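As you look at this complex, bear in mind that one protein chain is not there, while each of the others sits in place.
Each chain gets a letter, A, B and C, in the order it is written, and its residues are counted from 1.
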Amino acid sequence: MEAFPYDAAELPQLAIPVAQTLEGFLDLRWIALDDEHAEVRFAVRDALRQPLGLLHGGVYSAVAETIASVATVRAVWPDGFTASGLRNSAQFLRPVTDGSVRVSARCRHRDDREWLWSHEFHDDRQRLCAIVDVTIAVRRPR
Amino acid sequence: MEAFPYDAAELPQLAIPVAQTLEGFLDLRWIALDDEHAEVRFAVRDALRQPLGLLHGGVYSAVAETIASVATVRAVWPDGFTASGLRNSAQFLRPVTDGSVRVSARCRHRDDREWLWSHEFHDDRQRLCAIVDVTIAVRRPR
Amino acid sequence: MEAFPYDAAELPQLAIPVAQTLEGFLDLRWIALDDEHAEVRFAVRDALRQPLGLLHGGVYSAVAETIASVATVRAVWPDGFTASGLRNSAQFLRPVTDGSVRVSARCRHRDDREWLWSHEFHDDRQRLCAIVDVTIAVRRPR
Partner (left out) sequence: MEAFPYDAAELPQLAIPVAQTLEGFLDLRWIALDDEHAEVRFAVRDALRQPLGLLHGGVYSAVAETIASVATVRAVWPDGFTASGLRNSAQFLRPVTDGSVRVSARCRHRDDREWLWSHEFHDDRQRLCAIVDVTIAVRRPR
């Protein structure tokens, strides 16, 4: 499988190398990525936990925000648009303490102003642990 | 002002030192903390940005989740309860690129099952940049 | 197709006849209903509009709340549980002015405390007009 998700030919010139950003810190492994779906896996480690030992709730939001943004920017950039997050709404269903987390993202809706993505987080036992819905605004750069 | 928010006498025994967790990575400076309000400040740096140079949307969610969790755990732990996040809903109003961010948190509601916190994020020019609402469940440990 | 959704044998004794409640006012036609899915259709009329002529935003929320509640109560009542709404989150994507609206509901998650339902609203031209996510709490009656 080819490298995901950054193909220098199709993405905007980045201001900061990904490895130095929060996206790099999350250390996502991209499994799939197109205009309709995305799939990502990441490992639970102390730096993503809160002090009581659970995966930090903010990680779910940050991972979903990353997936929705990357997938939308990648799709709209070639047509001269940019994208930025409007809304990020997470529901936590079951704590995760160890192992890896698999995230499946699906584009629920798109129109000329907004793309809506829904993300489901599963633990290593295939249990649904969180749902995060993200709205990305699509706009022509000023 | 005294060190916030961890007083070993009043908080649960931590599984992981704060400095090694996402909370430590966010590098929050606690300005105030009680059962009704909290105030935090943090600096924008590359590790909290996304590759286009803006503060990553997930940071707002993670910071709010941290504040609401710490403030609630601190309040309910002495009575034998634990707390964990149920919902985290962020709205992004204006991008932040530089400087520091001030977060004001207010407890909007509490009952015997849930605490609701609302967080407002302001940039260095005192402009409201994001609102994040967090619901924390309060339960007796099993 | 049999009458939906009320079978006197499986539902709680109602305090008020449905026809006299908001549910009756919405005048939903139930097309399908089981533990995983529900489908409903209703007609746009002045009593469901706002004064500018559009379908009132509150109607989407009220219809989704009704569907999620009925579907969950119907499923858990035989086992001695009751259900009540915790959260209702609507996003409006495209205004509806006329005709009828079709609502497809899907249970996204269930555990021993909560059922999460997602509702998609389509107009007569099959365009997605709104998405409403509802969380229903399941509890043993006091």
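Definition applied: a residue touches a chain if its C-beta (ideal position, glycine included) is under 8 Å from a C-beta of that chain, and two chains touch if they have at least 3 such contacts.
For clarity, every value in this text was computed on a predicted model and none was experimentally measured.
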| item | value |
| --- | --- |
| Displayed chains contacting the withheld chain | B, C |
| Option touching the unshown chain, where B:Ala83, B:Val103 or B:Leu116 are the choices | B:Leu116 |
| Contact set of chain C toward the excluded chain (per top definition) | 12, 14-18, 20-23, 25, 46-54, 56-66, 69, 84-92, 95 |
| Contacts of chain B with the absent chain, listed as residue ranges | 89, 91, 93-94, 108-109, 111, 114, 116, 128, 131, 133, 135 |
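Following the convention adopted for this analysis, only the chains that are shown with their structure count from here on.
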| item | value |
| --- | --- |
| Centre-of-Cα separation between chain C and chain B, whole angstrom | 34 |
| Centre-to-centre distance between chain C and chain A (centres being mean Cα positions), rounded to whole Å | 30 |
| Interface hub residues of chain C, defined as touching at least two other chains | 89 |
